[in-house]
Structure formats: C-alpha cells, structure tokens
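What follows is a single structure, written as structure tokens, with notes after it.
All protein chains of the complex are present and in place, except for one that has been dropped.
Order as written gives the chain letters A and B; numbering starts at 1 within each chain.
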Amino acid sequence: MLELRLVQGSLLKKVLEAIKDLVTDANFDCSATGFSLQAMDSSHVALVSLLLRSEGFEHYRCDRNISMGMNLNNMAKMLKCAGNDDIITLKADDGSDTVTFMFESPTQDKISDFEMKLMDVDSEHLGIPEAEYHAIVRMPSTEFARICKDLSSIGDTVVISVTKEGVKFSTSGDIGTANVVCRQNTTVDKPEDATIVEMNEPVSLTFALRYFNSFTKGTPLSNTVTISLSSELPVVVEYKIAEMGHLRFYLAPKIEEDGEEN
Amino acid sequence: MLELRLVQGSLLKKVLEAIKDLVTDANFDCSATGFSLQAMDSSHVALVSLLLRSEGFEHYRCDRNISMGMNLNNMAKMLKCAGNDDIITLKADDGSDTVTFMFESPTQDKISDFEMKLMDVDSEHLGIPEAEYHAIVRMPSTEFARICKDLSSIGDTVVISVTKEGVKFSTSGDIGTANVVCRQNTTVDKPEDATIVEMNEPVSLTFALRYFNSFTKGTPLSNTVTISLSSELPVVVEYKIAEMGHLRFYLAPKIEEDGEEN
Partner (left out) sequence: MLELRLVQGSLLKKVLEAIKDLVTDANFDCSATGFSLQAMDSSHVALVSLLLRSEGFEHYRCDRNISMGMNLNNMAKMLKCAGNDDIITLKADDGSDTVTFMFESPTQDKISDFEMKLMDVDSEHLGIPEAEYHAIVRMPSTEFARICKDLSSIGDTVVISVTKEGVKFSTSGDIGTANVVCRQNTTVDKPEDATIVEMNEPVSLTFALRYFNSFTKGTPLSNTVTISLSSELPVVVEYKIAEMGHLRFYLAPKIEEDGEEN
C-alpha cells in the first residue's frame, strides 16, 4: 500500500513539466526515504535525477519499496488536470498495475481521481558518486534560462568559463558570436538574486545548448539554479525543491577537437 | 425597418464567439418580442438557441417580423472590429439584402459601420417543449469548462451522474480513467460560486465531450451555467445573458451499447 499526500500539489505538476520532454518513460522509486526517479533522456546523453524526501509530504505511507513505471507524458496530462492550489495524493495498492492521482480543491468541493496504467520500464540505476567540483556557480534560475535561450538563437553549443570574477557563457554561429558575462555579486537586496562563484580552479567546458534549454524547464521549481563543473565530470544543473529535495540534470561536456562538427 | 441598439455591445461579440464554431450559417429572427436564433450545428447533432429580449436593448424597433440569414463567421469578423466598450446598433431596411452593424466608441469619437450581405439559409424551426428534468445542476461556468477540457485529455465521452450529494463527471481512454466529483455547496461567499443540485431522481447519461467543449465557448457570457438532465431528453446547457435572455445548447445523450465504438 502506497499513499503519498502532497499539500503543495503544484510542485509535482512543475516536476513533470520539467522532465516530460526529456524523458519518455521512467520508473518512480518509492521507499521509506522518499519518492525518487533516475532516468536517461531518450537519446541516452543526459541524466535526470529527482528526489522528493518523505518528510516533505503531509502524509507518507510506503509499506515496501516499489518501482512504478510510468509514461511521463500521460502522467503530465493527468497532473495538468489538477488545480494549482490542489492537494495531490498518489495511491497504489500492493501488486496493482495502476496508480491513482487524487486531486482535492482547497475548499474540498471538487475531488478528482485519475487512474493511470503502470508499465514495465527497463532501467539501470546508476550510482552517482559524490564528487569535488572545480567550480560551483549559483545564480538566479530565470537569468540562466534567459542566457541559454538567447545563445540558442546564435549557436548550437555553449562554452561555460568560470573565473574568480564570474562566469562567462559563449557561443558562435553563422551570424556571429556572443559572450555573456555574469559577475560575482553577493550584495543584492534579495538573496535569490545573488550570483555566487565558488572556485577551486578555473574551468572552461563546452556543452550542447539543446540540452541546457531542456534543463531550464526546471526554472519554475526554484528561484536559483546551481551549476557544478569539473573538467573530468558531467556538469550538474540543480534546482532545489524547497524542503523536499531536488531535481538534477547531468550532461557530459563535449570534447573539443579540430575539425569538430557543429 | 429594423434598428436595435445594444449599449453593452460586447454581449453580441461574445454570443458570436460562442456559436460561430458550431454553426456556419443561420437565420436571426427578429420580432417585437426580441432577437433570436435557433440552429443545428453543421453535423446536425446539437441545437443552439439564442434569445435576446427586446427589453434588454436601449432602443428596439422592429416594424415587422423578419428573418435574416447570416454567415456567422463573417458576422463574427465584423463584430471583432467593435471595441469591447462600444455601443452596437444593428440596422436593416425593409426588403434590403444587407444588414449594417454600427459601432460607437464610448467617447463618440470613432463611429464605424460595417455592412454585410444577407443570405438565404434553409432552416426548420423546431418547437422545444418545456419539460420536467430529472436533475438540474447549476455551477460556476469556468469550473464546468475546466472539467470538460480536462476530461478531453483522457477520453472522448463524459458520463454525467447526478445524485443528492453532487454531480460526477467520468471518462476513460487509452491512458486511464478519470472521475471528477463536484459536491453540492451553497455556503459560498459569492452566489455565483455555488454548486446547486436540484434532483427528482438520480440520472446518469453519456455525451460526446467534443460538443461539450464547443458549448463552453459560452462561458464568457455568464458566471454560472445550468445543466438540465433527463434520461429521455437532450441535455440543456444554458448560459443566462444578464437581463436579456439566454444562450442554450441541446445535445442528445449517447446510447450505451455493448461493442460501442468510441
């Protein structure tokens, strides 16, 4: 028996909107610790990792570990039917091949339940070791999303370079080149407006902008985004989910070569 | 000579937006009583019935009964050119094959007149007998529109079931099933937020969601919608038009059979 009651149901709506374009089918893993997902994108290049800790739910009952395969597009369709202020409860009976999403309006006048068929999804769970990063940048999530979108109108890849002064995003394409520099800035009125650079050594890495634009679908989840970079590791783009956990995206850097295709 | 002056011209704009997708060509009937329309949708399944009573117009002159055939898309195009605060006057000379829509801006600085050709439209006027309904549900029109839209993402038909406790909307499709229950609720701050069920006997009927979604284009006309149901009669979905009349949609229930096509 599984029963997870999330008062701030809009969180789950936002999570699905953030990952449904990247991942088609995935297993949601439920244990005493929390509700989580780990999945590769359909082209097996990027990795998505979600964690919603049990403490963040108003009610959390998970009698035994369970892995539920879902089509994320169908799940998103159902969650779209929840109001933004609705309480969402996720229910599954032991051994059932369906999951039920229950939506309660704040006034309790409208109660909806949507039942979705579960599916078998192949997946291998990758261990992601804790790592030391050369540089960690925390910046406003809307700013990061704007930069990724702007640079996509010029080129296909972005070079992210971190120095003590700040972080630089660069691209080039047929019509020209673009550089956007965000300076370290901690003296802001609201803490979420800060741009903070923690750097052990300078780093400069190249990534496909297409994936970054997918990752920024996580923007509604958090005011800030954290980008962790090391020359030998995939970048981590992380959106914290307040008091519950996080949504993380991993992407390997492109290896720059002579005669590299665009 | 026909001259109908409607101070709240936006009402006529909203009426046209509500029916133009359902009905292509129709006769507007004008008499001393009021301005009305009755028309089947293009697939001859749903019936639209509009009444704007003469008392609701600032000036209402209709020397003799007249029936004016109009293409509703063209009429909607012209009415879209009226500002939302404009006064709209509809004029036609006796025997003329055109109708004129005059729009006056609130400051009278801008006066537009649009002349449209009339057309011959075949129509049979159906008598709609007053009927007793098993159940009448009144609910917020935006809530009803939201439910119809939400269920359309899951299935093609909706089962509406009314009991003393409230009204249930259900559907099912390839990805699963959905049930939305709206409880009777009369203790609300604003009267238009109430959900009120008047029931003589329980009723459960099936309809094509596609038509319901067309009907909900009437939502801007009224804060509330009234749904009247009987097992032997077409459902009536009614939007009251304040102090003037109503826009009503009629649709026969689907007969559930074994092996029914979707």
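Some observations on this one:
The rule is short, and it goes like this: contacts are C-beta pairs under 8 Å (C-beta built on N, C-alpha and C of every residue); 3 or more make two chains touch, one makes a residue touch a chain.
These numbers were taken from a predicted model, which means no experiment stands behind them.
Checked against the full complex, the one of B:S10, B:Q38, B:S54 or B:N71 touching the unshown chain is B:N71. Considering the whole complex, the residue from A:R64, A:K80, A:H125 or A:R183 that touches the absent chain is A:R183.
Mapped onto chain B, the footprint of the missing chain covers residues 71, 74, 77-78, 80-81, 98, 107-117.
One chain is missing from the display, and on chain A it is touched by residues 143, 150-151, 153-154, 175-183, 185, 195.
Simple rule for what comes next: only the chains that are shown with their structure count from here on.
Averaging Cα coordinates per chain places chain A and chain B 44 Å apart.
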